[in-house]
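A single protein chain has been removed from this complex, and every other one stays in its place.
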Amino acid sequence: MTSTTPAPTDPSTRGIAVQLTELRRVYGGVAALDGLTLHLEPGELVALLGPSGCGKTTALRCLAGLEDPDSGSIEVGGRDITGVPTNKRDMGMVFQAYSLFPHMTARQNVEFGLELRGRDRSARRARAGEMLELVGLSVHADKYAHQLSGGQQQRVALARALAIEPQVLLLDEPLSALDAKVRAQLRDEIRRIQLEVGTTTLFVTHDQEEALAVADRVGVMSVGRLEQVAPPAELYSAPRTPFVADFVGLTNRLRARVEDGRAQVLGGSIPVLPGSADGPEAVVLVRPEGIVVEPGDGPAPATVVSASFLGGHGRVVARTPEGEEVSVQVANTDVTRYRPGDRVHLAPRGDAALAVAD
Amino acid sequence: MSGRSVFRRRQRVFRWVTLAVLLAFFLLPLLGMLDYTTQGPGGEGRTAQTWRTLADVSTVSVEYPALKEGFLASVGLAVITPLAMLVLLVPTMTWVRLRLPGLSRTVEFVCLLPLTVPAIVLVVGLTPVYAWVYYLFGASTLWLSLAYVVLVLPYAYRSLDAGLRAIDVRTLSEAARSLGAGWLTVMWRVVLPNLRTAVLSASFLSVALVLGEFTIASLFSKKNLQVAMYELGKSDAQISVAVGLAALVFGFVVLFAMSFVGTRPAGTGRLARRRRPRKENPA
Partner (left out) sequence: MVPFFAYTTVFLIVPTAVVVIGAFLDADNRFTLGNLEALTEPSVVRGLTQSVILSAVTSLVGALVGGVLAYAVSTAREGSVTRRFFTSLCGVLAQFGGVALAFAFIASFSAQGLLSVLLGRVGLGTGSGLWLYEWDRGLVLVYLYFQIPLMLIVFLPAVEGLRPQWREATETLGGTTWTYWRRVAGPILMPSFVGAALLLFTNAFSAYSTAKALVSQANPLLPLQIGSSLSSEVILGQENAGKAMALEMVLVVAVVMVLYAWLDRRAGRWMR
C-alpha cells in the first residue's frame, strides 16, 4: 500500500478565507459589478443569488481570474491575488455545462489537473479514483463525456475541480442545465461533499430554492450590488429590502397603514421589520404562509379566484373588494373547501413583515 | 491590468496581423486585375475604356457576341440548375425522413458520391449519355444543367440536411396533417417555409457553382460564361479579365449580403457538419 491519500485534515482548518473588496467592473457603460464587497469565512459556502445580469457570475469570474475587475481587490487567505493569472490561483471551478474535455475519459479529466501539477502516475490514479468514488461515479470512470448524463457530467466536473485540492471551490450555476429531479439530488450531494472536504465555496445561482438549500449564507445581488447577505432563514423571514423580499420566495404586496412599528393590514395588526417605512400609505410584503383564510364573512372579506393543489400544500388566491389579489398558503387537505366565487375572509397570522413606501 | 487583459490584447494583435497578411494575399491579385483592366494602350497611363465598354450592353453584344452568348447561357443554367436540384432533392429528402428512414444512408451515399467523381471524370462517363440527350432533345447548351445538378448534389445535400435536422419535419407534418392538410400542402406551406434558409443557401451554392463551371462546358464544346471568358482571354485579355473581376466581385457581394439573411447560411461550410456534444434537455 502506498500512502498517496492526503492526510485527513479537520475541515475547519482546511478552508481559507476570501475577501472581495469594492470590486467594480464596467462593460460598455453598464456596471456589472458596482462596488461589491463580500467576505467568505474559511470553509463556508456562500451562494450569490440574483436574476441574470445582476453581476453574480462576473463576481465569480473575477475571483477565478477569468475577468479582471476595473478596480477593487481580491484576497485569499490574506494574500492579495488581484493580478495573479488564473492558472496560478489554485481554484477549482465547475461550469454551467459542457466543460469536460470531450476527448478524455472521466478519469482522465479528473487526472488532468494533477498531471499539470506534476504528480506521478500512481498518485494521480489513486486520487482520481478517490474523487470519482466521492461523487459516486467509480463505475463510469472510463466513459467519455458524451456517454454520461448531464448530472453525471457535472459530478465528474466537480471531482475534477476538487481533485487538485483547491484553495477555493467556485460553482457557476452548476445545476441549471439539469432537470428538476437531478438538480435537487445533486444539490444535496454538493453540500454533503463540500462539508466533507471543507473547502471554502462560492456558489452562483439564479434559483432561490437552490441557494437557500445549500448555503451557509446567501448574498442577494441586484444590478452589480449586494442587497443583503444573511443565513437562509434570516433572508427569508427578515428581508432587508423589497428586492430581497420579492426575489426570495413568494410575496404579497398589500396596502397598509404603518405606525409605531406595526402595520394595519387585512383587518389585523402585525409588527414590521427594522428598516421599514411608515405612514398611512405604505405597502407591506407578506408571505402566503403569513396569512390565513376562512370560509364565510369577516372583517377582511374577499372572493376566491382560484384554489390549487400543489402537492405538499395548497394555495388559494382571493380578491379583496379593493381589488388586491392575495395569495394564501393552506393545508393541502383544505384546498377542496374553496371554489372560485366563494366568499371568504382573510387575516394576517402575525409574523413580522417588511413595509415599504408605496 | 493583469492576466486577462494581456491575453485579450495579445489575441487581438494576433487576429489583426493574421487577417491583414491574408487579406493582402487575397486582395493583391484582385487589385492586379483591376490595375490590368485600367492600363492604357502599351501599358501607358490609365483608362476606364474597358469598363466603359463592359458597362455598355449594346456594344458588348455587338463586339463580343461570344461573351453575350456565354453570359446568357450561364444565366439560364443558373436558373434551371437550382430549381431542378430543389425539385429533385427537397421532396426526396423530406419523404425519406418521414416515411423511409431506412433509405437515408443510400440517399446520402448517392448524394455524396460526386465528391469522389471529379468533374473531369464525369465528363468522360457522360459523353455517351449526352449523345443520347442531344439525340432526343437537341443540342442546347441548357442541357448542361442535367450534369450540373449532379455536381451540386453534395453541397446542396449537406445544406438541406442541416436545415431538415434543425426542424422536426415529422411533428410539423403530423400537425399539419391532423389539421387536414394534404401532402402537397404540407410540402408547400409547412416544410418549404421552414427550410427557407437552407433552401436559399443550397440554391446560392448551386448558382455559384454554375457560374464558375468551366470543365464540363468546355469539354462538351458548349459556350457558358467561363468558356467565353477563356476564349476571349486569347484575343482581348483586358475585357475578359474585367469580366472575371466583375464575376468575382458580384459573387462576393451576393455572398456577403446572404450572410446577413437568416441566422447563418447553413451550407457555406462545404463539407462542414457542425458537431456538438449531446444537448441537455433543459428542465
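Worth a mention:
First chain written, first letter: the chains are A and B, and each begins at residue 1.
Basically, contacts are C-beta pairs under 8 Å (C-beta built on N, C-alpha and C of every residue); 3 or more make two chains touch, one makes a residue touch a chain.
Remember, it's a predicted structure, so these values are computed and weren't measured experimentally.
When the whole complex is considered, the residue among B:Gln49, B:Thr92 or B:Thr185 that touches the unshown chain is B:Thr92. Per the touch definition above, the residue from B:Arg15, B:Arg105 or B:Arg170 contacting the chain not shown is B:Arg15. Touching residues on chain A toward the chain that is not drawn are 64-66, 85-93, 95-99, 101-103, 112-113, 116-117, 144-146, 157, 160-161, 164, 170.
By the touch rule set out above, chain B reaches the unshown chain at residues 7, 11-12, 14-15, 18-19, 22, 25-26, 28-33, 35-37, 39, 43, 88-89, 92, 95-96, 100, 103, 107, 110, 113-129, 146-147, 149-150, 153, 205, 208-209, 211-215, 218-219, 226, 229-230, 233, 237, 240-241, 243-245, 247-248, 251-252, 255-256, 258-260, 268-278.
The criterion applied here is as follows: only the chains that are shown with their structure count from here on.
Residues 65-70, 82-86, 97-98, 102, 145-146, 150, 177-180, 183 of chain A are the ones that touch chain B when the two sit in their complex.
Across the interface of their complex, chain A is touched by residues 1-5, 277-278, 280-283 of chain B.
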